[in-house]
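Every protein chain but one is kept in place in this view of the complex.
For reference, chains read A, B and C in written order, and residue numbers begin at 1 within each chain.
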């Protein structure tokens, strides 16, 4: 590996696949801006006062068109930004090109090796002359984890030469670090905002799961038996999408409450073993490991589709599959592989090598729902930066306060033509809720 | 009013509409037991040890067939029970008859006057010889509120002769009492259990709203424009039911997050003023007051249907309607009134006099979902009773712990043929969740 | 049986349950008129010219509120009308009372015996002094059949004293009579109008199946396994309703095309034998006989619900059930029976004694969709009457011409706020379709 940083004419560093795709990236950025009203509203509201003036922000997050609008929102608010992706397959090269050319230091391309991935991550965090970032942008706490883990990983690499897989580091969570006292700085976990978890996870996946299935396989979903492993927010979105497209959906669950929710929607709850040889499509969404093992895959129907839309890539036993004696891999096209078992000569189709199929096989979540997630990010970073000197935030993990969560939602209503009702003073008094909100207690489940 | 308590041959007190309906009530109770697996499982698990032996339980809760199965579960666990309804229209007389004859002291009938309502409530709480109940069963904290308020109300009645409307007392909530230090005993607010709020409120209303509309009006829902005021759990259930039945649904909301959820489901968000003269069906679900005022009603289309499925009866401005100069009320049948305005000669149809339409016009929520809610009740009462001497619970409002919430769900899976997946030890370690649960953090939103 | 005709003060004959329910019937008639824009438009368009002046119309059709609006439309157009019901359970007594008092000769009540049924049918057809009707109103050809069969049946009754069950006479169809040359007069089979078959059958049942289930059993549909036998228009409506209410739906079919349609909607196709012991709700919609036999019923889960929404009552093997050795019938309430098998002591719940459950247990289809069906009737009768002397119609079965079918639909759009697009002249030329329609070829399937 002999990677070298390149520089724009203005001297900004970058490493992307092909800078000449910047024009195409810019055209799609222009479209995305119209679909991301929350981020554009932040530019309008905060841009003039340049609140991030002097702030160095490092981000490790899928380098997509939507992320590009986020990055340019941060720079529009005065920040200096360096960026890498948090997944070796998730970069959209034309987005990276546009940002590299126009706005920030980017180190990301689709199809990085693990070595390249860690090199990009280092570049993203290296502000030169010993300096580090002032703020870190991440989605769900992974970027922060990578930094903490990266230190360890580098040490281990020094010793053993072993490069850790980024997808396997999310095991220990931010909250565990907080408990163990190893968290290095305060963090706001926007993943727990309602406008993130109940929108991006749910409606984002409802959109991008069928998108990924269609682009990867062109398979007709109607009439098929589809198994969704897990019925959390992501699983709910996936099950809804498959059901609406005409599949018969079966869910596997460990949690009786989520299972009962699925049943109330007419969805059967079975174990994977019950249906492994009957179903046509399998989707993992659990956040846990070892969900679909090679022993399951051996028993599947010919050309059953197996994919993962959960964050980490250990839901599907890719290692077991790759090392299965006599198995044959036929690459239909990038991110779509047919694996043929020697005994049966039948094959299964695995998407995106078991990684996030919506980013690997399609373009991830659409702009509008990512605008919700990323507006949370901007508001959270602003809060941390504004309070950096006040000691308001300790080295803990925080959740965005309810009124900011509601603000994020409010910024997205106009685009959809919605007209909210206003509480009267007397109604406000009656239910003891301020006219301007917040409208719900912290524990409200939506 | 000259009400007098009656007695069964065994000496148990009661006052119901018609004891001869007890056989009919028993037949429906038999059916309901099959649909209430959680309560039946409690009888099996706890019945033999008679944990409520010696406990006096007073309940103020819609006296329906489902409540009857709850009452008989409490008595099967050893309790002595006295009961009244918490709504003047919600009693099912055959259910009350069966309980009065066979199981517990009941004071309830459909169509009580307010005077009768308060008389019933007093009987329910009066255990003779100065004694009160050991435990109070309620749904959402209302029974407890009534007791606290009842004391005040009685005092006021002494002074002014004014009888309070039970539906107007829910304004101050248990949590407010807790804050102000006026709560008289510990309480577990099962309304905040997931297996209550996300099931009874959501799926219960999805079932019982169209049921009420059909029984009251026989109106075809398909093709109509339906306005749902509020998109909380109840509103979500109502909107889903109307949409699925073929209505075009419009939601009014004050909360931008809930509004954005509706939009993601393809539901338009407008204000009541925007649609008041265009819609065919109006449903209030807000928990707030003054949602549909007489000034709105005047502008509605001829035979627009106006109803409330929220707990309290002040969402619809019945007072404004009743006192509107020249308005004419035509009772089509009980709980279905057509109100004709003098200027336009057009009328609107108001269900259940603005009270809970699913209980007033139909039979309320179905047994299965009430089994979830009521199993929460049984488990909560057991916990309070078992810990009464230990001081574990202070005079505060508690929420059922997550593992009991999950247990309630688990008790309802078998009936629906579901088969849960079990975590392996290694998966359990990986995500730091016990094999037996609880599976989610407290703040999880489902 | 000693039935006697009664007379109103004006001398019109009738026999109903209770004439004092006429006021209640009138109130519901008033509501229904607002929901039946097609019939009301006929009154407006044709009323002034009194086209039915001098016509004697006999009708044999479920004597419901909606039929009452039909009858009064016929009388508003100048006809004299006599009416009976075509089903022993389907009369709404308040509707019959209002018509008897105000508009036409009615002979119908809910719960007729077979002897009473035939007496009512005779009264309906007997115009005195040897006269018969000029026109016959029926829905799907049944009234006409009954007249043809009635002649035979009376002859047989003379000989054997055996009273035929009206529900068993539909076997030979109008088209068969036509082929065999035994049809006595021309008929327009409005059941084949699009605005009948694709609306009443489909959307009517989507509405009234859950209505019947709820009123009869209060069972929660969500989470249940429901089997729909047949996926024609009625089956499609039933399956849609159950799916939307949260059931898991399984369909049985003989026709591979209809089966493939169900599969495309995510519905499993199995045989009754495959699922008989697993399902909770069974609905027959086939129009065929012997669909659910006693041998199936024996194997069902305790309290499985069995019902029929197809026109004839021989889809469910009631005879096999009634004569099953040791079986016990427990009537929960009228039209809701629990049948307990001696071997297992488990029971099944049969609705409406195997007859049309939506009319037996609820109020049938809602007014709006019946307005489509009945407007077809009025237009068809007008056509036959106007052409009675011209010989335009032979003794055959006809279908309403497309432009009248489209007219029926058009009359129902305004009520729902719809705004149609108009073809331009140039568009009309391009697709060779007149600006005013008809818009589709006869074979178009919608």
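Simple rule for what comes next: a residue touches a chain if its C-beta (ideal position, glycine included) is under 8 Å from a C-beta of that chain, and two chains touch if they have at least 3 such contacts.
As the structure is a prediction and not an experimental result, all values here were calculated from the model.
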Listed residues B:120, B:135, B:238 or B:267, member touching the removed chain: B:267
Check the options B:222, B:238 or B:254 and report the residue that touches the missing chain. B:222
For the chain not shown, which residue from A:38, A:235, A:366 or A:437 touches it across the whole complex? A:366
Of C:55, C:97 or C:269, the residue that touches the missing chain is C:269
Touch as defined at the start, partner being the missing chain; which of C:19, C:327, C:340 or C:416 qualifies? C:416
Considering the whole complex, not just the chains shown, which residues of chain B touch the missing one? 222-223, 243, 246-249, 260, 263-268
Tell me where the left-out chain touches chain C, residue by residue. 171, 176, 192, 194-195, 197-199, 203, 233, 252-261, 263-264, 268-272, 274, 287-290, 372, 405-407, 409-410, 412-413, 416-424, 426-427, 430-432, 437, 439-440, 442-443, 445-446
Had the left-out chain been drawn, it would touch chain A at residues 24, 27-28, 31, 34-35, 65, 203, 206-207, 210-211, 214-215, 217-225, 244-246, 278, 302-303, 330, 332-333, 338, 349, 362-363, 366-369, 415-417
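Basically, only the chains that are shown with their structure count from here on.
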Would you mind pulling out the distance in Å between where the CA atoms of chain A average out and where those of chain C do? 55
Roughly how far is chain A from chain B, centre to centre by C-alpha average, rounded to an integer in Å? 40
Any idea how many Å lie between the Cα centroids of chain B and chain C? 37
Flagged in chain B as touching 2+ other chains are 203, 416-417
